[in-house]
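Left out: one protein chain. Kept in place: all the others.
Chain nomenclature is as follows: A, B, C, D, E, F and G, assigned in order of appearance, with residue numbering initiated at 1 for each chain independently.
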Amino acid sequence: MGYRYELRFSGSGGQGMILAGIIMAEAACIYEDKMAVQSQSYGPESRGGASKSEVVISDEPIDYPKATSIDCMLALTQEACSKYHKDIKKDGILLVDTEMVAEVPQGDFKVYEAPIIESAREEFGKTIVANIISLGMITEFTGVVSKEAIEKAVLARVPEAFKDLNRRALHFGFEKAKELKGKE
Amino acid sequence: MGYRYELRFSGSGGQGMILAGIIMAEAACIYEDKMAVQSQSYGPESRGGASKSEVVISDEPIDYPKATSIDCMLALTQEACSKYHKDIKKDGILLVDTEMVAEVPQGDFKVYEAPIIESAREEFGKTIVANIISLGMITEFTGVVSKEAIEKAVLARVPEAFKDLNRRALHFGFEKAKELKGKE
Amino acid sequence: MSTAAAVKKPKISVPFDYSKYLRKGKLPHIWCPGCGHGIVLKSLLRAIEKSGLSKDDICMVSGIGCSSRTPGYVDFNTLHTLHGRALSYATGVKLAKPEMKVIVVTGDGDALAIGGNHFIHTCRRNIDMTILVYSNAIYGMTGGQFSPTTPSGSYSTTSRYGNIEPVFDCCELAKASGATFVARGTAYHVQELERIILESLKHKGTSVVEILDSCPVYYGRLNKMKSASQMMELIEKNGTVSVKQVDKLPPEKVQGKLLRGILHKEDRPEYCEEYQKLIDRVSGK
Amino acid sequence: MSTAAAVKKPKISVPFDYSKYLRKGKLPHIWCPGCGHGIVLKSLLRAIEKSGLSKDDICMVSGIGCSSRTPGYVDFNTLHTLHGRALSYATGVKLAKPEMKVIVVTGDGDALAIGGNHFIHTCRRNIDMTILVYSNAIYGMTGGQFSPTTPSGSYSTTSRYGNIEPVFDCCELAKASGATFVARGTAYHVQELERIILESLKHKGTSVVEILDSCPVYYGRLNKMKSASQMMELIEKNGTVSVKQVDKLPPEKVQGKLLRGILHKEDRPEYCEEYQKLIDRVSGK
Amino acid sequence: MAEKKKLFMQGNEACAEGALYAGCRFYAGYPITPSTEIAEYLSRTLPRVGGKFIQMEDEIASISAIAGASLAGLKSMTATSGPGFSLKQEGLGYACMAEIPCVIVDVMRGGPSTGYPTGPSQSDVMQAKWGTHGDHPVIAVTPAYVQEILHETVRAFNLSEKYRTPVLILFDEIVGHMREPVMLPEEGELEVIDREKPTCPPEEYLPYDAGYEIPPLAAFGEGYRFHVTGLNHKDDGFPTNDPEMIQEGIKRIIRKIDNNKEDIWKNEEHYIDGAEVVVFAYGSTARSAKYAVRELRKKGVKAGLLRALTLWPFPDEALKDACQKARAVVVPELNLGQIVYEVERLVDCHVEGIYRVDGEPINPMQIMEAMEKYS
Amino acid sequence: MAEKKKLFMQGNEACAEGALYAGCRFYAGYPITPSTEIAEYLSRTLPRVGGKFIQMEDEIASISAIAGASLAGLKSMTATSGPGFSLKQEGLGYACMAEIPCVIVDVMRGGPSTGYPTGPSQSDVMQAKWGTHGDHPVIAVTPAYVQEILHETVRAFNLSEKYRTPVLILFDEIVGHMREPVMLPEEGELEVIDREKPTCPPEEYLPYDAGYEIPPLAAFGEGYRFHVTGLNHKDDGFPTNDPEMIQEGIKRIIRKIDNNKEDIWKNEEHYIDGAEVVVFAYGSTARSAKYAVRELRKKGVKAGLLRALTLWPFPDEALKDACQKARAVVVPELNLGQIVYEVERLVDCHVEGIYRVDGEPINPMQIMEAMEKYS
Amino acid sequence: MTEAAKKLPRIVIQEKLCKGCSICVDFCPTNVLEMRGPVVAVKNLEACTRCQLCDLRCPDFAIQVFD
Partner (left out) sequence: MTEAAKKLPRIVIQEKLCKGCSICVDFCPTNVLEMRGPVVAVKNLEACTRCQLCDLRCPDFAIQVFD
């Protein structure tokens, strides 16, 4: 029997959570030979409010597409974090933004805190790359896809002019995650 | 058990067949204490074409409202006559307009021919009273309602200015029918 | 009721042969005695003959109503659709086969009541088609209810005390919506109508022709018109004035009358042509 | 981006207290950063205050769309209906309770696309209500498809190659349909807008106010507008000219611009009043 | 309406009279055969009693207008036929969701599409239940006699007001255009129910208060400034994304009908006790069935009729009861088999449908023949 | 479309790709969540292949336009969601009656009314069958996977062209917005069926020739000047009042589907042989069911799944077969019980529905729990 | 007048199509036609100017005037 790996990217509309999910899934199913499904859910407003994007990765066809027992979750806002962390499984990973998530939930899972949005702003001058930094960190933490695959997936999804920026953001994520893991 | 008397008034749209049916039914159920149902059928054009109006009279509540075994039928056009005479029952009555119905169907029923429309035109200057003349004749032939009842019903349905004309037409019908019966 | 206009030198010496355009065995049509719809149809067929259009290239589309029964009688590609939706079906036909001439025949109820939205949007897009609105100020088919063109004060089976609703000016509405050819004719002025329809057929873009005709059976009877001819005389003849004459007439002769003739004509890009340009651009043709 | 108009002597010295008209606990509203709908709402509330209307007597009706979410925030009798149908619901409310002031808030898509038929017929009847069309040239709620007011050539999620459709002039359409008060304002000219809305509320009959505002998130982004303010500047400020000034300006300054202000006003019998007369007449009152 | 009077009336006219009796004071509609006489009648009579009649630009506008008028406090109605009924589906769902009392008449004609406008049919009965998207409650009454149309129209208004939901009246062209004697009921003779209005102070008013089975409904303009939406909403009427509230809201509007089936159902039974062959019928077809059953009984056949006057919610219990001893149940319909699906689902005995879509009525002979097979 | 390529696509996009593959060259629509991406995708891609995309003023205009375009010879499609689907009902009936091939997609969202626009649902499945007035044929396909949406869209076009009737594609928001890897089929890889055109001389052409099961359909503008109407018509397309012709005409359009069920049906079975508890599912819910059945089998429960890819005509035979040995059949639906009625009608074993209308998917646990009760 | 010698026009009425609306009668400029019972008939052929107006305005394709 195969494995089933579940990721959830959460934040607020406009933070690129859906794109993050798509890139992760593409890394798995286009640039590696895995199966992947990405799904999402958002309020009728489609603006603001908590938004989430889920990716299930497996080596077998995936039937149930939603995350119920999450291996790794990202939360870029407090609201999203509080609303969505409950499904993280035992020994799963929760990655939160230090700046945005003040109340970090406790549980049977590992928590990493990092100033993702701040880094995006300070290091790259664009808060929007927070999602790419996150992808780098998650790849490093989980190894669910290879770094080559995620890099290809990122580059395939961003316009020419922003390729370099995003590559750097991704690698920045790899490094940050290594640091954090190192600290343990 | 009660009786069931079925009448069918047929002609073309505009000849007042529906009104004739209504008046006959009202004579039975408003001016006498019978039960009556009037129904009709016409093409989607609602203009021209064969049109029919049916009346069922009984001393009991009437469930099936359509005529299937006709006691008395009027036909003011050839088309209507040919199309609708088939349901006349044995010993029923068929009254046709001499001018309009050239091919008079034969069957187990009694046929009366009368120049109804011509009389309407010649005697009353209005072809539209053909339906009232017919009502007079049918009342005389069938006795299904009293002459008093049919007269009241006719008068209640026509505007003040035409009351006299229609009363005359009705009585003309009574007389014509008597003549025809006499000839037998 | 003879008129000055009518005694003008006759233009036609042999009768027009309508049978070329009529489907065999369909006459008599369903329209009531004196109904204007038949008169309009004849003007249309004469205009088509003059236009030189081939029968195979014409698609006639209608909605539901007495007027909308027209397509059943004529030997074109014909489409009798849903009440109010003729223009949407026609839009599909035209976009799919832009080389076809699409003619929509519709009633005042069909085009302006239930179909009002498709009417204004078709005009806005300026998609090439000729829209003939048979405007008899009544819902004929359903037995005489008032329509958006029934004059205020008039009687109908749903305005027994006199209509309190104001009317649409179909031509103004067409123009404000974007139609690039807008005209009005009547079933009384049959030869003028033929000319107007011919012009509308030649126009590229959305052309709207409002045609005043009459429903003697409902509108006529309910409004105490003695005959079809009297209706035509009162409404179509006396109720209108030609745009060509309007400037020459004293105001009191124009007051309250509807204009006849071509009321608006402009050149604007036609929808199907614009779409073709788009295809050429993006398909790399 | 400071403007001459803006430095005029301030008219307001204490801020307006909107809370009187807002339902408690509903803010922040769902509109995106920089969305013009909130600006329009504020002008409307100030106009209502000036009108002296009581909250109980106002019924606000909307369809579906971002703009149509307005009723949820305001403390009136509020009715959020179906896409395009606001005016029909409003007609029912108004006829049932003619003493109420009915205000319809609707989007360009809601009023002019799917709701176009009800729009023209409401105008025709001249039923007393104020119709505010929040015209942002896009379907905001569904994520940026072009609408009947999206300029030709503009980009949207369904016109990625530039829109080939012509636009409606909402005000022309309203007028041709019969509206007796027609005006245009913008979310940039907030005080002028307040005055226009106030006038529209005072008018008896159908009043239509087209309000140019902006959807920075969809229309803005897809059409390379840098910010909400830039959009307002380009479209609402530079794209319009006041009717009061138009005669004084050289033609090149007017060319291609939309007129702001009250564009049409006339007195015609109002529907509910006419209906009441009918009742009085036939009920023997 | 003060004096009792026998009149000879069309079904459609009786429907209009019923509406007036029930207190309907707003009608919006768009003409369509064979329902138009209802509009025509009310266009004359409503203004006489201070009510409003408006001919809208289409059927969608019509159903929207009646919902608006109802929220402003007037009992409201619209009438149509197949094509118009299809167009009204979205508006019908809105009225269900927002719990707006109103009455919608569908005088059924031959379909599908434009079909046979002057021909009778019963082919919209499943559409009445499923025509709009989403799960929603449905009440539909199916009178068969002209006098009954009047009474059932009053009942339809009562149900609508009581359960705060749209109620459908379905009959076919035959009954709509048929004329029979009608006794106009005197004032007070028939029960007339008005919607419950809130008594709480406006600040406390919750238009969708889950504490009630059927929350009271204020009228616009009377001091209760509430909000109405077709989005899933909380008990205060404002939209919600909360899964539990969404589900509970939908379930409540369905439950309010489900829990009150006994009150909503209305059936007529003829010779049902111990019937060995049962005919289940509604509308004009049931008239033929009644005739048929009576004739069969004369012949000694143990035939019985269950006639539904409430078709939705479906009379499942009455049907099961009626079929207890039955070898077969015959279902005559002026369609190609619709309600027969419900019957098949519910009974164990043999089910035979009699269908007809040729514009002619199902006559008693057809029914008798079918029933005799199982006698 | 020449080269085989693996793409990561949304369900809605796959639907659009399927349409292009099937030869769809005309799309008319009006935006509505959660179907809009289909329109957006085709607005970009259709003109590139010479096809036409038009955004109409509403849903009614959209379904009308595709019927018009189809009669002029183009394969045509529209897409919508609940409220729009309700509006399209009249036009759908017209296409059934006039036998116009076209494809209508309904990406189901929470209802009734405006409901929950971004929430998934399966509550339009009965509407798909009964939504328009009058008796009419219905074909509806219900894909559950993104790749499958592509394939089923091609199949929908094929069925539509082959049977000269509108075909519905129903899936829900979950599948519509979900992304999965998709292999674009190469040219020739999937069967693509085009409608049969007449070969007879134009004078002899009968567009509704009863001599055929499915009469060939000429395109407007190609020399066959025929007539199309939504009225009951004769085989030459012209209206008729003849009872026999009316009835025969309606029966024929229903028969052409009924007689070809075997060809139209498509089901997927998992562990059905000898299953003691069966789950009958369609659409996204079937994905959970598949997961559940697999897990149950691991636990030794004799569970089986019957998944319908054609929901209408209803797979009655497959269902009866699947339930031969079953003690119970479980029917999970994102509604309050719709298809379960069909199941109850057809099977003798116990039927249990699992319903959910809160905007959340039915998860495998819910299904497993229900099924385990009968194991 | 020498015109008297001229050939008279031929007015063809299809009685099966004529619905008796009398439009042709009422608008004939020279009073050539009349209603006879339910259909139209020619009463004064000599007066006919061949103007074709009767044909042009007949809603029923029922009357034609040949030279």
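Methods note: a residue touches a chain if its C-beta (ideal position, glycine included) is under 8 Å from a C-beta of that chain, and two chains touch if they have at least 3 such contacts.
On a predicted model such as this, the values are computed, not experimentally measured, just so you know.
K.L.:
With touch as defined up top, name the shown chains that contact the chain not shown.
P.N.:
D
K.L.:
Check the options D:His37, D:Arg125, D:Arg184 or D:His203 and report the residue that touches the missing chain.
P.N.:
D:His37
K.L.:
List every residue of chain D that touches the chain not included in the displayed model.
P.N.:
So the residues of chain D touching the unseen chain are 1-3, 6-7, 10, 12-16, 18, 22, 27-29, 31-39, 42-43, 187-188, 190-191, 216, 227-229, 232.
The rule is simple: only the chains that are shown with their structure count from here on.
K.L.:
Enter the minimum step count from chain A to chain G; a value of 1 means the two chains touch.
P.N.:
3
K.L.:
Out of every possible chain pairing, which has the most C-beta contacts?
P.N.:
Going pair by pair, the biggest contact count turns up for E-F.
K.L.:
Quick one: chain F and chain G, Cα centre-to-centre, how many Å?
P.N.:
60
K.L.:
What's the distance between the Cα centroids of chain A and chain C, rounded to whole Å?
P.N.:
It comes to 62 Å between the two C-alpha centres.
K.L.:
For chain E and chain F, what's the span in angstrom between their mean Cα positions?
P.N.:
Distance between chain centres, rounded to whole Å: 30 Å.
K.L.:
Residues of chain B that touch two or more other chains: which are they?
P.N.:
Each of 43-44, 46 in chain B touches at least two other chains.
K.L.:
Touching at least two other chains at once: which residues of chain C meet that condition?
P.N.:
Residues 28, 31-32, 64, 82, 113-114, 116-117, 121, 141, 143, 148, 161, 165, 275, 278, 282 of chain C touch two or more partner chains.
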